[in-house]
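Here we show just some of the chains, and they stay where they sit in the whole.
In order of appearance the chains are A and B, and numbering begins at 1 in each one.
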Amino acid sequence: MIIVMNNTATEEQIENVVSRIKQKGLEGTVSKGTEKTVIGAVGDERLLDPELLQSLPGVEQALSIVKPYKIVGREWHPNDTVVNVKGHLIGGDHIQIISGPCSVETPEQMKKSADGVKAAGVKLMRGGAFKPRSSPYSFQGAGLDGLDMFREAANNSGLPMVTELLDVRHLDAFLDKKVDVIQIGTRNMQNFELLKEVGKIDVPVILKRGMSATISEWLMAAEYIAIGGNHNIIFCERGIRTFETAYRNVLDVTAIPVLKKETHLPVIVDPSHAGGKAFMVPALSRAAIAAGADGLLVEMHPNPCEAWCDADQAINPDELKVLMGELSAIAKILGRTISD
Amino acid sequence: MIIVMNNTATEEQIENVVSRIKQKGLEGTVSKGTEKTVIGAVGDERLLDPELLQSLPGVEQALSIVKPYKIVGREWHPNDTVVNVKGHLIGGDHIQIISGPCSVETPEQMKKSADGVKAAGVKLMRGGAFKPRSSPYSFQGAGLDGLDMFREAANNSGLPMVTELLDVRHLDAFLDKKVDVIQIGTRNMQNFELLKEVGKIDVPVILKRGMSATISEWLMAAEYIAIGGNHNIIFCERGIRTFETAYRNVLDVTAIPVLKKETHLPVIVDPSHAGGKAFMVPALSRAAIAAGADGLLVEMHPNPCEAWCDADQAINPDELKVLMGELSAIAKILGRTISD
């Protein structure tokens, strides 16, 4: 860590900072520049709290030079991690598309959805039984019944099921129903109690980015899961909140190459929530794969106009099929394969 | 609700929209303008989902004209709600300051904090036993022991205790310890399961604004609590996330007059988390009260440089005392009183 003193800092204030650094077992080296004095803290800087140092008299700023995350960081684990979901690989050269409806509605809708997913050559299925909705007056999901409907459709189709966990108290039911991939939604990215719980199990976790979470906060949220022992983590970029009002969110495509550099874990993209309108989904899906994403979480509904939620953003089975063709061709250009 | 059709919409598409509106029990009135056709849906528009309508063929946009919140809205409850915390009133003409340390650390620190709070003429005390921290490697709070330490300091000083609830599983302990005001933090503003639970009890709730939550989402989050029966809700603006990096957050002072217009519930401000540095706290506190806030949640530590978290943003007991003098004078200009 580097501590920059302000230009009126006294000798006593400098010594005070050095003594604090030593208390934590690090070395403090003082270098006096032409305008400012800079103190370097040599040792394991994770033991120091930059905010605490910044509150000491005479200190202007304290800068971390070591990354705050360890387990999820590529610095200490240079090779790509490949997550295995019942034989379907995500990461490395392997791209997977995950598709299905926003909400689980009826057994029939889930059957038709599974048919559409399979017909497009997609290997994993999504669907929400518990729905976090901005309004208490909106449909809150089919709940445990929805989980049952999804489990049945998944069993019949042989597709692994991917669904969102909202509440620590539902975790047992999720394990009971053998949910294949647990999704942590954007509003829960910093629900640390929930992260700690999914860190204790071995089911793969998709960790969606918070609506206005920085890359660094997102990596730290994953570290909360990883520290518990579960390293089967998949990051999912789903659009960030900005000043723009012409669309719901801005898909942060820049996050893909940056995250792939910072972490060895797979990075997928949700093009449906990002844009919020079905007509944008193909363009955003192609962009994500072209930028190096390891997969997509894309909403498809057998009859979008009659969906119970987020109807506006779902494509239909035929559109999914066409999209899969384009994505496979783009993957090939990058030396990768989809859905193997 | 107003549904605007795009300028190539067919008669059939227009009729389809009208029939959807009728299905929900509303009337649909069609008016053809020079460039576009507009359909008005007359009746209880909360029964219609604008996103669903927008996904219908030929529809350009669907605009709600009725506020989505009811219980918390001033439209249906024009008079100010005054929340009573053990005889201390918040709202209407009554302003309350809530102060204390970021984290509960030791019994001695809590005793000194309570002394500082009382000496400044402040009537309610805050302190965190459970701390949501970005890093799993940071101090996570003293937990249940912290709750005990706080309870004891509160009993001895006679100050009501205000503390943050992170996890539904801790609610029983909070009720057991007779926490006087439950705080829902910024990361949990849309933790709907938690909101539903605090909606079932009658303890006053401070609902902090999500880091990048809109005013409308915030009001809807409060509606989640209110719908359960608990109307003792206090909004707390704590700074929003923007592009600016010179300070942690931007205190959204504009939210104060806007929220006071939209809701009858009290609105307070946390000037400590907003700026992130102690030197900003007096200016932001004065601004909040001058803008019409009903109170403050301000961090004070008996020894800021040795605090275990967020040290940088706490003021000391003497600074709190000076600040209280300024705030009382500003309140008087607005015809209000502090800490009565």
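Structure notes:
Going forward, a contact is a pair of C-beta atoms (placed from the backbone, for glycine too) under 8 Å apart; a residue touches a chain by one contact, two chains touch by 3 or more.
What you see is a predicted model, and the numbers here were worked out from it, not measured in a lab.
Whole-complex copy count, one sequence throughout, 2 copies displayed: 4.
Here is the rule we use: only the chains that are shown with their structure count from here on.
The two copies, subunit A and subunit B, are related by a rotation of 180°, based on C-alpha atoms and rounded to the nearest 5. With each centre defined as the average position of its C-alpha atoms, the distance from subunit A to subunit B rounds to 27 Å. For subunit A in complex with subunit B, the touching residues are 46, 49, 51-52, 54-57, 68, 132-138, 166-169, 187-188, 190-193, 211-212, 217, 220, 223-224, 227, 241, 278, 304-305, 307, 309-312.
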